[in-house]
Each structure stands twice: as C-alpha cells, then as structure tokens.
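Report on the following structure.
Up next, subunit A:
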Amino acid sequence: MIKSHYLLLLACLLSATVRAETLTIAVASNFAKPMSEIARAFEKESNHSVRVAFGSSGKLAAQLLQGAPFHMFFSADQDKPELLLKRGIATSGSSFTYALGGLALWSSDPTIDPERVLREGSFTKIALANPRLAPYGIAATEVLLNLALLEASKPRWVLGENIAQTYQFVESGNAELGFVATSQIMENGKLIKGASWPVPQNLHNPIRQDAVLIGKQPSRAAREFAAFVRGAEVTNIIERYGYQTVEADSRAAP
Partner candidate 1 sequence: MILTDADLQAIGLTLRLASTVTVLLLLLGTPLAWWLARTSSWLKAPIGALVALPLVLPPTVLGFYLLVAMGPNGPLGQLTQSLGLGSLAFSFWGLVVGSIFYSLPFVVQPIQNSIEAMGARPLEIAATLGAGPIDRFFTVVVPLAKGGIITAAVLGFAHTIGEFGVVLMIGGNIPGETRVLSVQIYDHVEALEYGRAHWLAAGMLVFSFLTLLTLYVFQGRKRRSNALSFGG
Partner candidate 2 sequence: MKVSGIEAAFKLAYSAPIAGRKAPETNFALDVRLKLPGSGITGIYGTSGSGKTTLLRCIAGLLKADEGELKVNGEVWQDKRDMVPTHERSMAYVFQESSLFPHLTVGENLDYAIKRAAAVDKSFYAHILELMDIERLLQRSSDQLSGGEKQRVAIARAFLVRPKLLLMDEPLASLDAGRKQEILPYLERLHDEFDLPVLYVSHALDELARLADHLLVMHQGQVLADGSIEAVLSRTDLPVPLGDDTGVVLPATVVERDSQWHLVKVEFSGGSLWVRDSGDAIGNTLRIRVLARDVSLALSSHHDSSILNRIPVTVLDLTPDSDEAMVLVRLSAGQSILIARITRRSVAHLKLAPGNTLWAQIKSVAVVR
C-alpha cells in the first residue's frame, strides 16, 4: 500500500512540468464576457484547460471562505480579495488589479440623452447596483453625490443585487435610466443599443477589480494564468470590453 502511494506521488512530480491541468476560476459576473475570451486564448497558448464559475463577488467570496476549490478569484472589487488574504485563504502577495471598471449611465431608449434626463430629474426610476454589495453601486452613488443629486434621486432608486440585474431593469424599460458597467453595453468599442453617457472618471473613485490566487501553494498553471492575464494580448481584450487597465508599473507584483 505505502509503496504504491510513493509511486503515485513520484509519477505526479515527474509529470508536473508537462501535465495538462484543469483550472477552476471564480469570476465576478461583470467580467464574464472578457473572461470567456481570455480563457479561450489561454487554452490555445498552453496545454491547460480553464473552467470558469461566474457569480456575484459576494457569493463567490462566501464560497471561498467555506473552502470552495477555486484556483483563482477575479473579484469586482478590492475588499473581498483583501478579506481572503487576511483569512489566509488567498496566496499572500498574489493580488493585483486586473481591470478598472467603466461606469455608464444608460437607457434602452436611444432617443433620449441620459445625462440631461438625470440632471433634469425627468425620470421615475433610476437603477443602480446595490451599493452595499457592488462596487459599481458605490461608484454610482459617488456620481450622484458629486452631481448633488443623491438625496433628490434616492426615492427613485431601484437596486439590482448586482450589475447584471441592474442592466436587466434598464433593458426591460422598467427603469428609464441606470448606472451599468461599460462592459455590458459596449462591444468592440461600440454601443450595442440604447443611449449612454460614459460617466467622467473624475465623478467617482476608480472601480478597481482585483484578482488573487487561492491557496498557500498555488499550482504552476494558476501562476501561469495570472501572468497571462497581465500580458499585452489580454490587456487588449480587456480594453475592448470598455474596461481600463492600470499601468504596468502601478501593478502589484505577483
């Protein structure tokens, strides 16, 4: 019995350099579209395969706290990766900002000017992500605060549990306006439908989306993937979806 265990371990060690691994990564919903593309690109380049689980950052973080077997976590904010680092679940020193979220005020009605409607207050419902749960929601409240519209608009807020649901509220026309992620309404640098006002970045703090590796000893494939995400090819993909990327020098070292 013991002998066979050693043999198995030995076989694993020998094959580690060449053996294909399957990575399971947890990704915040807003980053779903670019991540699918990134994963495909990575699989093409390496012999590893990638499985992606999408969900709200809060739910994914809760699952990780309970020992979910993910190799990597792409959060929509910085708080949750920090919490995982503090609890010793994430690999220390592995966190980095993979994208800066872009915020847009959007309407599914192409004939209106969302910014003017917002400033005039000529709407009945405005959708935003729940600021308690989503960084896009916090950014949206910052915008409203800076425009001195926070208190006036509050009674007309409808809160999505996440940015995807917020999008749904606006898309179905139930809310005339909503703060959504640029990545949701843009494809290849063009607005897919409706009318949007890209919110100037001076109106809110940057929406930093951080990623961390999970576990004390992350696998080689996970490290490879983390490095790949920060490469020039991926930066291109990310920016095409309306995100910004931070300058290489401002990134934390892995």
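A word on the picks: all candidates are chains of the complex that A comes from, given by their letters.
Throughout what follows, a residue touches a chain if its C-beta (ideal position, glycine included) is under 8 Å from a C-beta of that chain, and two chains touch if they have at least 3 such contacts; residues count from 1.
Note that the coordinates shown come from a computational prediction; the quantities given were computed from them, not determined experimentally.
This complex places subunit A in touch with one candidate out of 1 or 2, and it is 1.
Interface of subunit A with candidate 1 (complex): residues 56, 58-59, 61-62, 65, 80, 83, 124-125, 127, 130, 132-133, 157-161, 165, 168-169, 172-175.
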